[in-house]
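One chain of protein is taken out of this complex; the other chains stay put.
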Amino acid sequence: MLEAAELECERGARTLFRGVSFVLRAGELLRVAGANGSGKTSLLRILCGLARPSAGEVRWKRQPIGALKEDYTRELVYIGHAPAVKDDLTPRENLEIGCRLAGRAASGEALAAALARLGVPELPVRKLSQGQRRRAALARLLVSDAPLWLLDEPFATLDAEGISNLNGLMEKQVDRGGAVVYTTHQEVGIRSTRVVDLGAGA
Amino acid sequence: MLAVARTLVHRDLLLALRRRSDVGTALLFFVIVASLFPLGVGAEPNLLRAIAPGVIWVAALLSSMLSLGRLFAADHADGTLEQMLLGAAPLGVVAMAKCLAHWLVSGLPLVAIAPFIALQYDLAPGLYGVLALSLLLGTPVLSLIGAIGAALTLGLRGGGVLLALLVLPLYVPVLILGAGSVEMAGAGLQPDGQLLLLGALLVLAAAFSPWAIAAALRISME
Partner (left out) sequence: MNSNSTVRWFWFASPQTFFPLAGTIARWCAVGAALLALAGLYVGLVVAPTDAQQGEVYRIIFIHVPAAWMSMFIYVVMAGWAAIGLAFNTRLSFMMAQALAPTGALFTFIALWTGSLWGRPTWGTYWVWDARLTSELILLFLYLGFMALHAAIDDPRRADRASALLALVGAVNVPIIYYSVQWWNTLHQGASVSLTRAPSMAATMLTGMLLMALAFWAYSIAAALVRARCIIRERE
């Protein structure tokens, strides 16, 4: 489904990584590993199409993502470092807007159920803790039917229950035929995944 | 695509509603700047009547520019802007939607407040209509052009002042046409030419700036 060919990334004057290639098929989990500063976030952003690689190409179902634009981004969910929730709205409003912006309509019950499932209280986001914000952001995974998930440090700030919740979600996603690419520093006991190692960093 | 645009406008209006003070300060700035000029140049009625269109327009320019900081910066900081880049609508549509919401909150109120400032300057009653119309046509152009600057200076230190340096020269035609139309009307001539040109600028800006804003956002977010 997702193909990376000879990706190279430069930040300023340094080359973070070069020659990164892999093929990701349906039902696969891919973990991007590497030391701090080795370019894991940059790689994920290149896979999303947010950043352009200085060399190489990313292909989705054989076509370059540059040509697909919205047709590609509609098929993925990207959750980056920042939880992407507005402080002044409630988690439910955030989730609803997030869905609409991604082109999906979700019913009120589905939204409420997703938030309840992850244990997110219905307060303005300003009043939530970091972990609760992260859960509010992750709720998008529950209401989306996108085949590809790109998760950057999704386990950060989650407690043990949150981690096992997310584990379950990721496993269900690949069981359904989707694919997940993620980075993490923690040992999270997910079942065996492939690993792309970016090395020691620049 | 339209659904996304509608959601964005609605969201930005909702956020502005919940942060009323942010919006209010920019409008208050408009009033304060306009009130400073008589203190600086003296309160001679003929002088004030002559400078009124220019002063009101400059104050509108500055107030509009101040509020540009709110356009993309907050979304950039909490990651929602990234999600918009990955959304279902082309980035140009996203840009237009945000500019529209920005104008509704920061530009349109200026049109409503301007007559009161004009009152302070004892502007001739027949000119209120032209003034309001020129602002109505001009402030969206300010939002659109300013958005390009805001997108280019996303996340930079010294952002506000740099934004001013970039954007004010580009604002000059709008200022000249806007203030000029009121002055033409004040001199007894027809302001139609200037107003039509302002309309033309609006059409041009609406047609081309979404592309420039989208390109600038992509450059800044890479």
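By letter and in written order, the chains are A and B; residue numbering begins at 1 in each of them.
Methods note: contacts are C-beta pairs under 8 Å (C-beta built on N, C-alpha and C of every residue); 3 or more make two chains touch, one makes a residue touch a chain.
Nothing here was measured: the structure is a model prediction, and the numbers come from that model.
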item	value
Omitted-chain contact residue, chosen from B:45, B:158 or B:188	B:158
Residue of B:69, B:115 or B:173 touching the missing chain in the full complex	B:173
For chain B, residues in touch with the removed chain	148, 152-153, 156-158, 162, 165-166, 168-170, 172-173, 176-177, 180, 183-184, 201, 208, 212, 215-216, 219-220, 222
Footprint left on chain A by the chain that the document does not show	10-13
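Definition applied: only the chains that are shown with their structure count from here on.
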item	value
Cα-centroid distance, chain A relative to chain B, in whole angstrom	37
Chain A contact footprint on chain B (complex, rising order)	3-4, 7-8, 11, 14-15, 18-19, 74, 77-80, 82-90, 221-222
Residues of chain A defined as touching chain B within the complex	48-52, 69-70, 73-74, 76, 78, 80-89, 93, 97-98, 100-103
